[in-house]
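Omission of a single protein chain aside, the complex is shown with its protein chains in their original locations.
Per-chain numbering from 1; labels A, B and C assigned in written order.
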Amino acid sequence: MDLRYATEHVILRESAERFLAERYDYRTVQRIAASETGWDREVWGEFAKLGWLGLPFAPEDGGNGGGTVELAILMEAFGKHLVIEPYLATVVLGGGLIAALGSTAERQAMLPAVMEGECQLAFAHEERDVPTRAQRTNDGYSLRGGKKVVLGGPSADTLLVSARLGDHGLGIFVVPRKTHGLTVRSYRMVDGRRAADVDLNDAMVPTSALLGGNEDAGGAVEAVLQRAIAALSADAVGAIGAIVKATVDYAKTRVQFGQPIANFQALQHRMVRIKIKEEEARAAALFATLSLDGPAAIRARATSGAKAKIGRCARSVHQEAIQLHGAIGTTDELALGGYAKRLLAYELLFGSTREHLRRYGAMIADPKVAGTGLLMA
Amino acid sequence: MDLRYATEHVILRESAERFLAERYDYRTVQRIAASETGWDREVWGEFAKLGWLGLPFAPEDGGNGGGTVELAILMEAFGKHLVIEPYLATVVLGGGLIAALGSTAERQAMLPAVMEGECQLAFAHEERDVPTRAQRTNDGYSLRGGKKVVLGGPSADTLLVSARLGDHGLGIFVVPRKTHGLTVRSYRMVDGRRAADVDLNDAMVPTSALLGGNEDAGGAVEAVLQRAIAALSADAVGAIGAIVKATVDYAKTRVQFGQPIANFQALQHRMVRIKIKEEEARAAALFATLSLDGPAAIRARATSGAKAKIGRCARSVHQEAIQLHGAIGTTDELALGGYAKRLLAYELLFGSTREHLRRYGAMIADPKVAGTGLLMA
Amino acid sequence: MDLLLSSEDLAFRDEVRRFLADSIPPGMSRAIDLTTAFIVDPDVLIDFHRALHRKGWSVPHWPVEHGGTGWSPVQRYIFDLECGHAGAATYNASGSHFVGPVIIHYGTQEQKDKYLPRIRSGDDYWAQGYSEPGSGSDLASLKTRAVADGDHYVVNGQKIWTTNAHRANRMFALVRTATTGKRQDGITFVLFDMDMPGITVRPIMGNGGDHEFNEVFFNDVRVPISNRIGEENKGWEVAKFLLEFERGGRVLAGQVRAQFAKLVQLMIARGHDDSDLRTRLAEIGTDLDAMEMIDISVLSTLQTGGNPGPISSLLKLRWSEIRQSIAELAMDAIGDEALRWFPERPLYETLQLPPEDEEMAAMVPRYLNSRAFTIMGGTSEIQTNILAKSLVGL
Partner (left out) sequence: MDLLLSSEDLAFRDEVRRFLADSIPPGMSRAIDLTTAFIVDPDVLIDFHRALHRKGWSVPHWPVEHGGTGWSPVQRYIFDLECGHAGAATYNASGSHFVGPVIIHYGTQEQKDKYLPRIRSGDDYWAQGYSEPGSGSDLASLKTRAVADGDHYVVNGQKIWTTNAHRANRMFALVRTATTGKRQDGITFVLFDMDMPGITVRPIMGNGGDHEFNEVFFNDVRVPISNRIGEENKGWEVAKFLLEFERGGRVLAGQVRAQFAKLVQLMIARGHDDSDLRTRLAEIGTDLDAMEMIDISVLSTLQTGGNPGPISSLLKLRWSEIRQSIAELAMDAIGDEALRWFPERPLYETLQLPPEDEEMAAMVPRYLNSRAFTIMGGTSEIQTNILAKSLVGL
């Protein structure tokens, strides 16, 4: 057990912080969010130059070989600065699937373009209705189904689509944007990011589209989603930390009745409460991150637990932060509004707070699990 | 619509207050609670003399013809002074059933002894397991079943036992304490009152034991239970009011750091919150009381709503009151401890807070009901 | 004691229902349902307001001699509840509920003649200029300066959070006319026309995507001294009167109950079997019943000529929280539909969705805007401070 950040962690945090503080203020967020595409090509290019787009990929694939902790550090900075570029969609989800399931040839064919910022990906997974199915055809597969909340779908050059194969199989299909029968219906999310509903209306793909030729991708999908939840949780912690700091700073400078409102004990106690929630959220996110290299049961517990706990913290922190700010907290003049919306999106992505609380509850409804501490054998 | 208390209401409140303030302090509560029987014969005799034992009965039955408001006023005083004598069991439940279902002869046979304090009653209704059944015999009925949470069961001279008759019927049976096959297993409740588990092991009663000869007593039982909930809610409001007052008074006199702790804004805001909960609880109890003369749907909504709302208020008020008192609040030196236990009992009697919240939720899951205000046609 | 409606009350209710059925223009309810801001646009409401005016019901709570209806508090409660259910809203509370009663109480005959008819008819639309950048909860610290110059005041300064200043043609405001003595004793209540030279309005965009709030700048604005309400330096008293009238005299139960019924409808339409959401719904219901009972107690007190006392801050505090909890549950009830954001306003003009999906678009903006309920019009913290003294006796 060792929870010390290594030097390279500190360097990554500082360089991310420096870049974003300089280049990505709240006006930039608002500008990009209001733009047609919802992402900035120049910023994305910088991400590539900084090596962030290759952060989690293995050195043999041309990546930087960063681990889960590095990813969490970067995501926390993204949350703090409200970065809305589709990093999670392209690098963590799409890239993560290719890295986990792809053959050497597939990885070499696709990952370099991702890392260079030339190709964006999206993972079309959540079903709108009945499960999407892949039907074998003479020379490939025909995909049929409807997906929802496809993060980064609008800007994706290539979609990775999960589909049932036969009775028990699950495959990930590489579907180029232009594929006939594929429709991407884009929308803007509450926090300015973009997502899409995706329709697959007998979309035909070749046999080679089945990633890694793998017909049993369920475990890999679960692991990638857990990584995404841990990463998004770090993002949420970045937002929570920023919102708490902004609130405390505001309370120290806002003068009413002849003194900073931070002097009022009733408000002090409430600021302590949101600060504690920040600490708890940070701890839950760290557990999720560190669980990712552990056994499946711990990963599931830690990531669902993080989603449930951080979602709850996020709700009450954003509400208290707005209330403690007063009227200015209800406007779009401060980044506070952006954080509130970012956290609302967090609560809903990859399963809601309540849904994960239910899953977590089912997992710990066993005294042996409930009695097991976080340190792992 | 008129919510003014009439002169007789004010007089009743004042006389109850005067009597109990003089005769029923917290040491008395503790003494009676620790006694063998859990009630004081002398106090009970005084209740009779004050006319309280006959309060809700019709003048033609020898009662005082008091309405639901009078009963609520008396019960609120009982809650405020933690009266543990089995008034609810004998007068509201037992007496209420006899008044509602009994023939003139039955009322005249039983109610005078109740009003004179010579006879205590209990209503054995909640099933421990499968429903209690009454089997017709040659000369009466054989009762078989197990009842739980029979309030006042230990001191009851006569039990009123609900039992299924045939496929759809429900009857109330008058069962003297000495009846063969009747076992009363007494226990002390958390707040010092007494209750019992009751076993009916082929207890034989004559045909005349079926109250009013009524084989369809379900509606009357429901109405009596609603009256009991409204009365007990008034009792809880008495306890909540007392606990809030005690907390505020204590905060004004407890000095730490050179000033009364009531000066600290963080504590002031919390005291405001429990005071508001008192007001809301009072309002919910009043709605329940005033609903009792209304249609069945309003009665059900108001009484379940009161139980759910007041139960929730009670929990947080007793917790906050203890916390605001500090260490002394965790002892049995102050009445505070008694109030906390009284309110815990309130939360569980006649269906828990959660159970009533569920029932209430089912009732208002209809926009027409949800949109209907409290004023009644 | 009872909660019974009299047969006159019931007859009145039927009359209100008939009137509403006849008078609500097509499209108004949809526009209100898709309004995410606090205040419904005047365009949406003006026709209905004029119908009310024709019926003589546009300012029911005013004294009869000024156009009020003379209804009992119970009748006003019935009217509010029925309006809520019918999907109607108040045209311009700043006019009819705020400045109107102030003019009736403190105004000169000229002022009454000039302003009251146009409030009744809806010809005027009023905004309120109280808060300033440095003066929110601590309103008495306000600095916007009015200096007498002949028969005018020359006003310089700035107001903020001025709801619908960009739609109003008139505005009442508190300005500072003295800088010595107790802060409260140097404040004056003045009426402005929004087209007076030197007044500029800058929008403040809300986090919910709506433009309701504004900054209003005063740059050497010359306003006639005859636009003053009450005496110079007595504006604080006028403002307090306004607040008391507003808080004690208005019953929110009807409006909130109508919102609650809509929430129930939404949850049924979504087929919700999520027990946590159902628990929250039921809890809100019991909160609402309890608060309505408190409201009715206030009605009863008013009905019999009494003074409801410190309860007004309690009502503000709790109703705002209950309204927030309704908005919050509505957002949570739509699940991941809440991820979609429609930036254009007003939604009833810009949305291009099937009718059954439309209401989803309003939920998140409405939730975000609802956070202001506990801030605007006196924060919950200020209400709590007041209640600590007045209700708890600390």
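Please note the rule applied: a residue touches a chain if its C-beta (ideal position, glycine included) is under 8 Å from a C-beta of that chain, and two chains touch if they have at least 3 such contacts.
Model, not experiment: these values are computed from the prediction.
The chain not shown here touches chain B at positions 34, 148-149, 187-192, 195, 255-258, 264, 266-267, 319, 322-323, 326-327, 329-333, 336-337, 340-341, 344-345, 348-349, 352, 354.
Where chain C meets the omitted chain, the residues involved are 275-276, 279. The chain not shown here touches chain A at positions 1-6, 9, 69, 248, 251-252, 262, 265, 268-269, 271-273, 275-276, 279-281, 283-284, 286-287, 290-291, 293-294, 301-302, 305, 308-309, 312, 357-358, 360-361, 364-368, 370-377.
Just so it is clear, only the chains that are shown with their structure count from here on.
If you average the CA atoms of chain B and of chain C, the two centres end up 42 Å from each other.
Chain contacts: chain C has residues 381, 384 touching two or more partner chains.
Residue positions of chain B touching 2 or more other chains, listed in rising order: 265, 268-269.
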